[in-house]
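Omission of a single protein chain aside, the complex is shown with its protein chains in their original locations.
Our next item is chain A:
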Amino acid sequence: MPAPALRIRGLRKAFPKVVAVDGVDLEVARGEVFGLLGPNGAGKTTTLEIIEGLTSADAGSIEILGLTWEQQGQEIRSRIGVQLQSTSLFNKITPREALDLYGSYYPKRRGTQELLDLVQLEEKADAYHVTLSGGQQQRLALAMALVNDPELVFLDEPTTGLDPQARRSLWDVVRRMKGEGRTVVLTTHYMDEAEALCDRLAIMDHGKVIATGTPASLISELAIPSVVELTFEGAAPEPAAFAARLGQAVERRADLWEIPTPDPKTLLPRLLEAAEAAVVPFQQVHVRRATLEDVFLHRTGRSLRE
């Protein structure tokens, strides 16, 4: 049996003011799309940069494709593909040149035309990098991560700052990577992205992994698989009094109340009755399945986007 794509034990990294990575253990199997989900500052990027060899760790061990940085650094570099959080290229380089150039650094390389097709950049192949849109630049960065036909690909927030359409087309590329049998490790702070793309996830907060599993198992492990939402026009009122009357926890988000429940069927009639009695000026009622957002909220008491 081949070594796992990635195995990390006790990884730790402290910066002068903050412990960015605080004892992280991870194991990623070959062929898997693995997500690191967490809010900004959770330590996702630092973890990734340590794995990629860009930053040194204070403690812990890393094995990549069964190799270690100390022993086989050059071999690791030639077998992994990396997309950095921001790929800063020379302004006046074209995608075709960038792929040719970066390809020339590797012993094994994929054809430039093939990569351009893969990320749908044929039309912009000879345009200067500065003239590309954010989505196109990200797709180029993705193609560059594949230039050496890597077994393991690291993507750091591949869709941050992109519009929904650009995100979808990037997701397609990630799915194609998986289809080609590559292992993908990505970071994101979008739960929908994690749910849509990842086979398995690690949720990170304050430098620690607080939960690991498939998106479905993480959600079903929650005792409260459903959430009832009352939406208001404008800001939601203070729910404390209403929560007491209902005998149930009510959380206030910007313009809505969230009431987590294992059993929405019996809650709903009680809820509507109580709301009418208390003259709560809500607009709509929604019942939805719990999401990774709720998992995060439940584990940390904070929202992902805070």
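Definition applied: a residue touches a chain if its C-beta (ideal position, glycine included) is under 8 Å from a C-beta of that chain, and two chains touch if they have at least 3 such contacts; residues count from 1.
Heads up, the rule we're going with is that contacts and distances are computed from a predicted model.
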item: Chain not displayed: protein name in its UniProt record ("MoxR-like ATPase", "5-oxoprolinase subunit PxpB", "Transport permease protein" or "Cysteine desulfurase"); value: "Transport permease protein"
item: Absent-chain contact - pick from A:L67, A:I93 or A:L268; value: A:I93
item: Option touching the unshown chain, where A:V21, A:A42, A:L65 or A:V82 are the choices; value: A:V82
item: Positions on chain A contacted by the hidden chain, ascending; value: 52-54, 74, 77-78, 80, 82, 84, 86-90, 92-93, 97, 101-102, 105-107, 128, 144, 148
